[in-house]
Structure formats: C-alpha cells, structure tokens
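Here the structure is laid out as structure tokens; the discussion comes afterwards.
Yeah, one chain of the complex is gone here, protein chain that is, but the others are all in their spots.
Letters A, B and C mark the chains in the order given here, with residues in each chain numbered from 1 onward.
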Amino acid sequence: MTDRISVRTLFFGVYGELAARREGSAELAADSTVADLVDSLRGPGGLDWLPESVVVAVNQNYAEAGTTLSDGDEVALIPPVAGG
Amino acid sequence: MTDRISVRTLFFGVYGELAARREGSAELAADSTVADLVDSLRGPGGLDWLPESVVVAVNQNYAEAGTTLSDGDEVALIPPVAGG
Amino acid sequence: MPQGSADRVRTWITRESLDDFAQFEDIVGEVGSVEDGALLFFQGRVRRTNRGRAVSRLEYEAYGEMAERELSAICHEALEQFDVGSVAAAHRVGDLALGEVSVAIAVTSAHRDDGYRASRWIIETIKVRLPIWKHEHYENGESHWVGAPTPEAGASTGGSRFG
Partner (left out) sequence: MPQGSADRVRTWITRESLDDFAQFEDIVGEVGSVEDGALLFFQGRVRRTNRGRAVSRLEYEAYGEMAERELSAICHEALEQFDVGSVAAAHRVGDLALGEVSVAIAVTSAHRDDGYRASRWIIETIKVRLPIWKHEHYENGESHWVGAPTPEAGASTGGSRFG
C-alpha cells in the first residue's frame, strides 16, 4: 500500500469561475510535485482549460512546477493577477 | 536734449541683500536695452558683483539682454531661483 | 533615533474605503521624519472607461493572507532597493464603485528622485506580484476577469504540461 498525501486546493478569480468551485482537495502519491498535481487536476473530466504555464503558490509562496508537495499543503492556482 | 525713460528696478534674494535695497529706479536714454540697464547698475560704486549672465524679467516675464525698455517698465534682477 | 525597517513600513488589505487622504497623512506623520524632504502619494482609482468599455463597477478578489504577505514583502524590498524613509501601502478588496480608490501608496524620502522611483516600482510590482484579481462589470451587463484568457483560448492550450 502506497503512502498517500492530501493537499488543499484553492481556485482564484477566473479559475474559480471555470472550475465552478473556490476550494477542493486532492489525494496524491507521496513525493508528488506541483506539476503532478496540476496534471491530475487536468485529467479526464477535469480542468482541461488550465493554461500550459499555470502559476501556483504553495502555502502562500509562489512555487516552481518541480516543488515537492507535503501532506496538508495549501496549493493555490493563480490566474494572471490584476491588482492596482 | 535727449529723450529719457525711467524704469523701476527690483532686487530679489541675495541681490537684494548685496545691493542693500529691494527696489530702486533708474533713468536711461530712450531705446536702452536690458543690457544697458545692467551695465549702468554695475557702473562706478555700483553693483559690481552682478554676474556676467544675470537673469532679468521685464514686466514679470523673463527677458533677453537685447530687449528694449520703455518708460515705466518694471525690471527685476533674478538670482538663481530655488523654489520647491 | 535609528529606526528598524519594520517601523518604517505599513501595509494592509482591506474591505474599507481607501478614498480618504487623511489616513495616509496620519501614517506619514507616524513613520516619516524631518529627514524626509519629499512625499509621494499615489492613488489608483476605478476609471469609467477601460479598454474602450464603460465600466459600471469592479470586484476585487484577493488571496487574503498571501496578499498581505506579498504587499509587505514588496514594500520592505522597496526600502532596501531605494533610499526612502518610509512606505505605506494598502489595497482594497470587495466591491468598488466608479471613482473609488483601489490602491494607495505613500513614500517619504530625503530626495524626490528616490521617492518617484520607489513609488513607481511599488505600483508596478504590485501589478505583477500581488495575488489580487479584478472582475470588471460593464454597463451592458457583461463582466470579465481582467487578464484572464478567454475560455476558448484557455481550452486551446489546456491539457499540456508546464512550459
């Protein structure tokens, strides 16, 4: 039996609208990366509209695609920001 | 008998301090220019400290050395400005 | 006499109005000093016309805690990069009407050049880093998330890997 981790997912701005949810959770294999999570979100019946280079924050810091996730992480999908 | 004109002279900032007066008047030949006035002010016992390129305003507009003066003009000697 | 960096920065994300100059005047009074010869105060406001469309109102959504942290980080970076005395910056979230202030930045500095440059750098950096999104509502009833790809464009690039 493989070790699994669970992460909390957040969808902001237009992503929240397109995903029809602002929050969710995902189960992943241990040692999964940000890229693995995004791929699983894009999977069959999923968020196939997510752009190629989606910006992600892990625990409220901008993160690279290769960043390894840990159980309990908060992962936010960040559409193009438009403050100011 | 030559036509004469009379102009009002104003000395601002450090010029007022060095000239020991803020206002004065000068009598000049008709058709005198700004440069003629400045030369007469610099004359014997006069304001020999006036710099080579003194800035002058005639009737509250910056004026060139060659500007011809008229009777009753207000001529201000403008030291380096330092507003702001 | 020497002030720590923390004493010279104030930042916040808020649902309350930022329209009033007075709150920034008060902060500058607290964090500025008589060594500051210049104050630069910038306000971004909801403009009626954006890219040719008539805006009726705006909605700003923020990733709240991250936005607080990023805004503070940006202003502390400004204090390190520019010769400025103090920085105060705030960003609105929620519903904004036309003319309301969405972002305000006050910078004090010994010399004005540093103030102009720091103020400009802060607003430009906010626009690329602060996790805040703008939902524009138009007079014709439509709305748009500013900067978002259209759904078609999104679909055409979806499903592939990170670039």
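Rule of thumb we're sticking to: contacts are C-beta pairs under 8 Å (C-beta built on N, C-alpha and C of every residue); 3 or more make two chains touch, one makes a residue touch a chain.
Note that the structure is a prediction, hence the values are computed from the model and not measured.
> Counting contacts across the entire complex, name the shown chains the missing chain touches.
Spelled out, the missing chain touches these shown chains: B, C.
> Looking at the full complex, which residue from B:Val7, B:Leu28, B:Leu50 or B:Leu69 touches the chain that isn't shown here?
Selected residue, touching the omitted chain: B:Leu50.
> Based on the whole complex, identify which of B:Glu17, B:Asp31 or B:Asp71 touches the chain you can't see.
From the options B:Glu17, B:Asp31 or B:Asp71, the contact with the absent chain belongs to B:Glu17.
> Please identify, in ascending order, the residues of chain B that touch the omitted chain?
Touching the chain left out of view, chain B contributes residues 10, 12-14, 16-18, 35, 38-39, 42, 47-54, 57, 60-61, 65, 76, 78-84.
> By the contact criterion defined above, which parts of chain C meet the unshown chain? Give residue numbers in ascending order.
20-22, 24-25, 34-49, 98-99, 110, 112, 115-116, 119-120, 123
FYI, only the chains that are shown with their structure count from here on.
> Quick one: chain A and chain C, Cα centre-to-centre, how many Å?
Chain centroid spacing, chain A to chain C, equals 26 Å.
> Return the distance between the CA-based centres of chain B and chain C, expressed in whole Å.
Result: the chain centres lie 52 Å from each other.
> Roughly how far is chain A from chain B, going centre to centre by Cα mean, in whole Å?
76
> Multi-chain contacts only, two chains or more: what residues does chain A have there?
Counting only residues that touch two or more other chains, chain A contributes none.
> Quick check: what residues of chain C touch more than one other chain, meaning two or more?
Residues of chain C never touch two or more of the other chains.
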